[in-house]
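Note that one protein chain is taken out, while the other chains of the complex remain in position.
So that you can tell them apart, the chains are marked A and B in the order they are listed, and the count of residues begins at 1 in each.
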Amino acid sequence: MPQTLKACAPPSYPMAPRMIPVTRFIRESQDVFTFDLAAEHATPFTPGQFNMLYAFGVGEIPISISGDSEAPERLTHTIRAVGPVSAALGKLQAGDQVGLRGPFGVGWPVEEAKGFDVLLIAGGIGLAPLRPVIYWLLRHRAAYGRVGVLYGARTPDDLIFRSEVEEWRRTPDFQLRVAVERAGPEWTGDVGYVTPLLSKLRFDATEAVAMICGPEVMIRATALALEDAGLADSRIFVSMERNMKCAIGHCGHCQFGPLFICKDGPVHRYGRVRSLLSYREL
Amino acid sequence: MAAQVDGAMAIVTVEGLEALLQAIQARGYRAVGPTLENQAIVYDDIESINDLPRGWTDEQDGGRYRLMRRSDDALFGYSVGPQSWKKFLHAPKLRLWTAERHGENTTVTPEASPNDRLAFIGVRACEIRAIEIQDRVLISDLYVDPHYQALRARALIVAVNCGQAGGVCFCASMQAGPRVKQGFDIALTELLDGGEHVFLVEAGSEEGHALLAPIPHRAASDDEIEAAAAVIERTASSMGREMRSDDLNELLMSNLEHPRWDEVATRCLTCANCTLVCPTCFCTSVEDVSDLAGERAERWRRWDSCFTMDFSYIHGGSVRASAKSRYRQWMTHKLATWIDQFGSSGCVGCGRCIAWCPVGIDITEEVRAIRGCDAAAEEPQ
Partner (left out) sequence: MKDIADLLRHHPFAEGLDEDTLSLIAGCAKNVVLQPGDYLHREGAAADSFYLVRHGAVALETFVPGRGSFTFLTVKSGEILGADWLIPPYRSSFDARAIELTRAIAFDGKCLRGKCEADPRVGYEMMKRFIPPLVKRLQSARMQALGMYDAANA
């Protein structure tokens, strides 16, 4: 059963942002930062949904919510500075205002996955949209089978949420492997690509749900590896990224074949997108 | 007596039509309709039927649009030009909101919805279908475009059954025309052959009925009703183009790697003309502007096109960098994935994309080319 936002009525004017103050700014790595927004202005969200964030006078970009959907006192976003808007957002300080529209989109199937083993595979900043799922799983641990998280990043310096990752690693009954592509001698974890680490996780492929977030190349490779391991394509979920201007299915930019990434996604069942992913430049 | 009682047809003269146009304006509508400008028939404000392109027609083909004189005084004796009514309902450029900074706080003020009452004079069947298609996209889902909705809800549609088919028309193939069947307040059929220049009129709404009531008219004879039907029948059977449309979703989506996409890409200039003239293309982008002091900012929405590089840009590059992929996106969206998304084709067979393509790419020919080489789907004889 896909999850959709039903918690609140759509805002009357879906294109105008609300201006919300930043309450906390954290630098995660050289080019990644996290900030919290004052929650009294926030609306409920489900893990995997995104907001459109506006930097005054510069522009607006879609950013997945990286915080806890059940602790709405903080509305958290984690962003990599790659363009003018994300760079402008990266210069904000506590007290500055950010424009926000949302939440939008269909998130991760945390309800559907109840009773199943859950595998989360994140690449790079793809861990941010999956962090709400990790919070959810930790809060509702008994409702799920075995849990495994794989997280791949470029180098140890590029890892985000480092102290939390260490907490999760120490959590009983919570398998976590972190792989970097290259590391200095101080790194004692895995070095290599993230996908082969699947073989290190214990799970029952016939009773498992997988959620993948990362670059599209990684999504394709990981989904195939999961299928090879025995997961049905209907139990694999992937988060897609495309250009977005409106987030409400009106601007046309985020189309991917018949899908609008903004309203049909960003999280899609792999079985729905696997053939589309096989075409270049779709 | 009213112009139309219980669905009966009435006849009004050219003078009667002028009276109708005056009545529409007297009722507070801003009338817009076809006018001659820059050697094309475009939609603009009209005050009188004298502003209509009386006695003009057009000749259209792939990459070709020419105005010509008619041998009569027909007011609607041409097919559709480069513009469509979307320029009024779904503005090419629109400010969405204004933000102002006051110290630490910023206030965002949404642009007020327009309260114009527009009367569209001379709307063709394919164009009504196009408006219905944009209604589906912009005001029929979870989120509603308030600007479109405000204009659409108040708009009056005076439709015209086409008296002739243009060289690039294929509305009959798309079941979008030429007969106006629904979605109008008033529908006209121009009758020129009976020795008298008159219009068969029909009301399609309460508003249309109220407007027609005081207009001088007489009841339509069976012959006149038959003559009007014959006009539409003649138009339907003389379409300039044809395109089998019942299987396009499967045909195109199973041929995403067809060599024809490479071939059409050698001709396509990715100029975006087809998307701008298309009456259903709805894509937009947004632009942020701010003053030099950094105290005031605005967001503007403008028409965009899937033919631009920027359209699919995600940091690092465009998803659809090649001309092939952009043409394929446009055509497969229009004819195939639109059906998945909105329950109907995005094409109404108006032919604008054919006439206004600078190199004359013909969507009906591209479909035929793909169908021709697709062993699974032979064109029926």
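Methods note: a residue touches a chain if its C-beta (ideal position, glycine included) is under 8 Å from a C-beta of that chain, and two chains touch if they have at least 3 such contacts.
Just so it is clear, the structure is predicted and the values come from calculations on it, not from any experiment.
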Residue in contact with the excluded chain [from A:G57, A:G126, A:G148 or A:G265]: A:G126
Contact with the hidden chain (one of A:A143, A:V165, A:A183 or A:L276): A:A183
Of A:I20, A:L37 or A:I63, the one touching the omitted chain in the full complex: A:I63
Sole contact to the chain not displayed, among A:A16, A:V98 or A:A221: A:A221
Residue ranges of chain A at the interface with the undisplayed chain: 63-64, 66, 77-80, 82, 123-126, 128-129, 152-154, 158, 181-185, 187-193, 195-196, 200, 213-218, 221, 241
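The rule is short, and it goes like this: only the chains that are shown with their structure count from here on.
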Distance from chain B to chain A - Cα centre to Cα centre, in angstrom: 40
Residues of chain B defined as touching chain A within the complex: 96-97, 99, 101, 104-108, 110, 137-138, 141-143, 145-146, 253, 256-257, 282-286, 288-290, 294, 297, 299, 301, 304, 306, 311-316, 319-322, 324-325, 329, 332-333, 336-337, 340-341
Complex interface listing, chain A residues touching chain B: 10, 12-19, 21, 56-60, 82-83, 95, 97, 99, 241-243, 245-246, 248-253, 255, 257-258, 260, 263, 279-282
